[in-house]
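The complex is shown incomplete by one protein chain, all other protein chains being positioned as in the whole.
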Amino acid sequence: MHTVVIGVIGADVHAVGIRIIEHVLRKHGFNVVNIGVLSSQEDFINAAIETNAKAILVSSLYGHGEMDCKYMKENCEEAGLSHVKLYVGGNIVVGKQDFKDVEQRFKKMGFDRVYPPGTDIEEAVEHIKEDLNTA
Amino acid sequence: MHTVVIGVIGADVHAVGIRIIEHVLRKHGFNVVNIGVLSSQEDFINAAIETNAKAILVSSLYGHGEMDCKYMKENCEEAGLSHVKLYVGGNIVVGKQDFKDVEQRFKKMGFDRVYPPGTDIEEAVEHIKEDLNTA
Amino acid sequence: MVQNKKIPWEEFLAKREEIRLHWQTGQSELLDFETAVERLKNVPDEKNFALKLRKAKEEGLTLTQPRAGVALIDDHVALLKYLAEEGEADLLPSTIDSYTRQNRYANAEDAIKQSEKQKRSMLNGFPAVNYGVEGGMRVLDETPVPIQARHGTPDARLLSEIIHAAGWTSNEGGGISYNIPYAKNISLSDTIRYWQYCDRLVGYYAEQGIEINREPFGPLTGTLVPPSISHTIAIIEAILAAEQGVKNITVGYGQCGNINQDIAALQTLDSLTNYYLKLFGYEDVYVTTVFHQWMGGFPKDESKALGIISLASAVAALGKATKMITKTPHESEGIPTKEANAEGLKASKIVTRILKEQRYSSSKELEAEKELIKKEVNAMLYATLNVGKGDFAAGVVEAFKQGILDIPFAPSEVNAGKIMPARDAEGNIRLLEFGNLPFDDEIKTYHKNALKKRGEKENREVSFQMTIDDIYAVSRGNLVGKQDPLKEFKTP
Partner (left out) sequence: MVQNKKIPWEEFLAKREEIRLHWQTGQSELLDFETAVERLKNVPDEKNFALKLRKAKEEGLTLTQPRAGVALIDDHVALLKYLAEEGEADLLPSTIDSYTRQNRYANAEDAIKQSEKQKRSMLNGFPAVNYGVEGGMRVLDETPVPIQARHGTPDARLLSEIIHAAGWTSNEGGGISYNIPYAKNISLSDTIRYWQYCDRLVGYYAEQGIEINREPFGPLTGTLVPPSISHTIAIIEAILAAEQGVKNITVGYGQCGNINQDIAALQTLDSLTNYYLKLFGYEDVYVTTVFHQWMGGFPKDESKALGIISLASAVAALGKATKMITKTPHESEGIPTKEANAEGLKASKIVTRILKEQRYSSSKELEAEKELIKKEVNAMLYATLNVGKGDFAAGVVEAFKQGILDIPFAPSEVNAGKIMPARDAEGNIRLLEFGNLPFDDEIKTYHKNALKKRGEKENREVSFQMTIDDIYAVSRGNLVGKQDPLKEFKTP
């Protein structure tokens, strides 16, 4: 049973999506650590260390995601979490932007997978299973 | 008191606008000859000859205006009505087209003034007064 | 004198031979009844218009249907496909061009050629007669949902033959509704006879076990038509169709704008049509309703147009219309692009779906409006029957002559044109001039008082100027027309 850390980063209080993500991941048999809204990078990293998580799912809805996620990969590596997969989704930038651009920016920042607004979480579940089982 | 012939050309049955045009032109003191809907070029020309009209207002709503108005200027000239001003308005082409193009096409066909969809008839009244008094 | 009597079969067949000569496509062997019946029997249920309407009514759904038609068949097919896929249209039309509507097939042929040359549609619709049964079959085969011909053709006999033989299972029109708003001086007796033919054709197919839907054109001139008037015409056309053997009829109504009046209209349209059909002995006709989104002048702004489209959709859904004809953000400008057409469809779709579980509650105001509509319809129907000496077909001709039936803003000279509508203070369509409508004093007083109240509220006289203001109102963003005090007329 894989452990994944989920939460909403930065000064973001959108609480609905993460609750459903938790629910769905649990139904799929994951051990889910939900650190909730208004979580800092440190909160994610500490939770991942403590629970020996294999993946971190960062949710960001409110638009400041790009700034909040800066150096997250580097900070993970520094904390010894280079092996932990990084996912990000929600409305991760300000405004309606071309998603290919956005995806590239976040991949450059070190995220393994980047999801556009309104992604069906079931879709991501398939990816997580894939990524963690081959890892 | 100037006489103007108004009507709706071709196989077009849109009857509301022309009725209001008649009403407004009357209020402004014109002698209005309304030949109604489903009028051919000949109907317009005959009415203008009979009533010694100074202007013909062609209304076309249904989209076939461009075909219905072909050679209208030439036919007027042939009938000895070179001096009669030609106006056209309504939804005179098929679809939402750039109006500048449309205007040019109809001016080339010999129309003195060309009006876009939904033109306030009061606006045209000013033009008609201008054109007929200087003519 | 035209009569409401089923056309004898031999007479029909003789006429048919004649009509097939009107244009070369009439001679196609695919028009032979055996072939046509075979073809129609092979239309799958999900592409049968009549069946899809039945299902929707049972489920309480309001289906969406656009207007659409272009000159060239390839483009027409692509357009319809797009509207079904991207626009999620539940039903498809083929709007027929205006030359075809006037039986000017040679003009249409020219325009097809011109369109090919100029690579853009020079026609405001699809010239179905010119493309013939083969063309119609292709359109149906390449699209995923039922198809209906929508037009405005006084004499649609050849057109109707062609589309049904092609497998199209619905046809819009009627002897009154495709004459008075669409013609200048064609006799009503003629158009009623033409449409009796079209109905007889559908009746024939019904006898072969093929259910084809027929739809009188509800909104008429689309311009401030009081519900009772369009209802009366719809009910008469339903009766005329039923006599010829039509078993599946959709009666229509165009949005007025006051929600209470619109819901009252939709509810009574269904109940009264059923009531009078049964009363006059047509027991087994399946009746559905169609709501037309605002049929008058639209605002130029596309977002505002979508606002009106969505509002109309809410009314249709709450009033449980079986289907709804959608408009587009390009309405005020011209025939829409396929994208604009799909936009109107999608906005409509979500609103009807969101509201599908909801209904409009009964209220004092709703019941009062329904009562008024019922009384008015009843008065007009009985007066029509009376002057027809018990026959609706003869009655219609005479009733129009006398102004017992009268449609505002109609181009037809057959129409008296003596009534004048205007909105009351809440935006209900009332009458300013009654012409010769057979209304009693109670009804007339009701209208007069309603308009008087508006006059008082706006501090002006009740007059034709109100009507003019109301005609412009929606395109300028209001329902009840505002007088423009800046606009004073001066003589030149």
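When the chains are written out, they are named A, B and C in that same order, and each has its own residue count from 1.
Rule of thumb we're sticking to: a contact is a pair of C-beta atoms (placed from the backbone, for glycine too) under 8 Å apart; a residue touches a chain by one contact, two chains touch by 3 or more.
Quick caveat: nothing in here was measured; it's all calculated off a predicted structure.
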For the chain that does not appear here, which of the shown chains does it touch in the whole complex? A, C
Touch as defined at the start, partner being the missing chain; which of A:I6, A:V37, A:A55 or A:A124 qualifies? A:V37
Considering the whole complex, not just the chains shown, which residues of chain A touch the missing one? 2, 10-16, 19-20, 23-24, 27-30, 36-38, 62-64, 66-67, 91, 93-97, 117-118, 122, 129, 133
For chain C, which residues lie in contact with the unshown chain of the complex? 257-260, 299, 301-304, 306-311, 313-314, 318, 342-351, 353-358, 361-366, 425-427, 474, 477-480
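One rule holds in what follows: only the chains that are shown with their structure count from here on.
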Chain contact graph: line, ring, star, complete or other? other
Averaged-CA centre spacing for the pair chain C and chain B, given as whole angstrom: 29
Whole-Å separation of chain centres (CA-atom averages), chain A against chain B: 66
Whole-Å gap between the CA centroids of chain A and chain C: 54
Two or more other chains in contact with one residue: find those residues in chain B. none
Going by the touch rule set out above, which residues of chain C reach two or more other chains? none
